[in-house]
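Our next item is subunit A:
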Amino acid sequence: MSYQPRIIGFLCNWCSYAGADMAGTSRMSYPPNIRIIRVPCTGRLDPLFVAKAFQEGADGVLVAGCHPGDCHYAEGNYHARRRYALLHLLLEFLGIEPERIRLEWVSASEGKRFTQLVTDFTEQVARLGPCQAVGGQS
Partner candidate 1 sequence: MARIGVFICHCGSNIAGTVDIPRVVAEAQKLPMVVHAEDNEYTCSEVGQRSLREAIQEHRLNRVVIGACSPRMHENTFRNTVASAGLNPYLLEMANLREHASWVHGDQREAATVKAIDLIRAAVAKVARAQPLFARQIGVTKRALVIGGGIAGIQCALDIANAGFEVVLVERTPSIGGRMAQLDKTFPTLDCSACILTPKMVEVGQHPRIRLLTYAEVKEVRGFVGNFEADILQKARHVDHDKCLGCGICWQKCPARAPSEFDMGVGQRTAIYIPFAQAVPGKPVIDREHCRYQQYLEWQRAGAEGKKPPECRICEKLCPVGAIDWEQRDEMITEEFGAIVVATGYKTFDHSVYGEYGGGRYPDVITSLQLERLMSASGPTLGEVTRPSDGQPPKTVVFISCVGSRDDSVGRPYCSKVCCMYLAKQSIMLKEHDPEVQSYIFYIDIRAGGKNYEEFVRRAQEEAGTVYIRGRVSKTYPEKGKLIVWGEDSLMGRPVQIAADLVVLATGIEPSEGAIELAQTLHISYDVHSFLVEAHPKLRPVETMTDGVFLAGTAMGPMDIPDSVAQGSAAAAKVCGLLSKDTLALEPMVANVNAVKCVGCLLCQQVCPFKAIDTETLRDGRIVVRINEGLCKGCGLCVSACRPGAMNLRGFSNEQLLAQVKALTR
Partner candidate 2 sequence: MSASSYAYYPGCALQGTAREYDVSTRQVCRRLDIELQELKEWACCGASSAHSLDRRLAVALPARELAIAEATGLPLVVACAMCYSRLRFAAHELEDEAKLREISSLIERECKNTTQVWHLLQVLDARDIPIARPLRGLRVACYYGCLLVRPTDITHFDDEDNPQVMDGLMHRAGAETVEWAFKTECCGAGMPFARRDIVLKLSHRILAQARGAGADCLAVACPMCHSNLDMQQLNMKSVFKDDFQIPVLYFTQLLGLALGFSPKELHINKHFVDAMPLLRGKGLA
């Protein structure tokens, strides 16, 4: 893979960030393209952050939170899910392929799942190539 996409991961502190830690603790291995930003909850995620990431030159954005029913704050991930549905439409409107963003649930024990997810998503974004739509800065 010669082209190296730039991927931003927004991970909720309680499940998915811990899941990513678990991948490390278990010495699993995934492509190094992702840069992780810790947020308290996927519900904290303002769609603006995602749009900004693309504007600043990201090629893909991964959002990961607790499985439905397991949110540390009871319902933050449900809000994230609804917002994500709308965000999809918005991105399309902006000319960004919806395949460049993904919302997934990763629990604190799912290091393996996180590893697979990052590997799949990195390949997926790499296939799409650099994000052209709003960029210009990258």
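Points to keep in mind about this one:
We adopt the following convention: contacts are C-beta pairs under 8 Å (C-beta built on N, C-alpha and C of every residue); 3 or more make two chains touch, one makes a residue touch a chain; residues count from 1.
Here is how the candidates were picked: all candidates are chains of the complex that A comes from, given by their letters.
What you are looking at is a predicted structure, and each value in this text was computed from that prediction instead of being measured.
Applying the touch definition to subunit A and the options 1 or 2 in this complex singles out candidate 1. For subunit A in complex with candidate 1, the residues that touch the partner chain are 6, 8, 13-15, 17-18, 20-21, 23-25, 27-30, 32, 35-41, 43-49, 52-53, 56-58, 66, 69-70, 72-76, 79, 83, 107-109, 115, 138.
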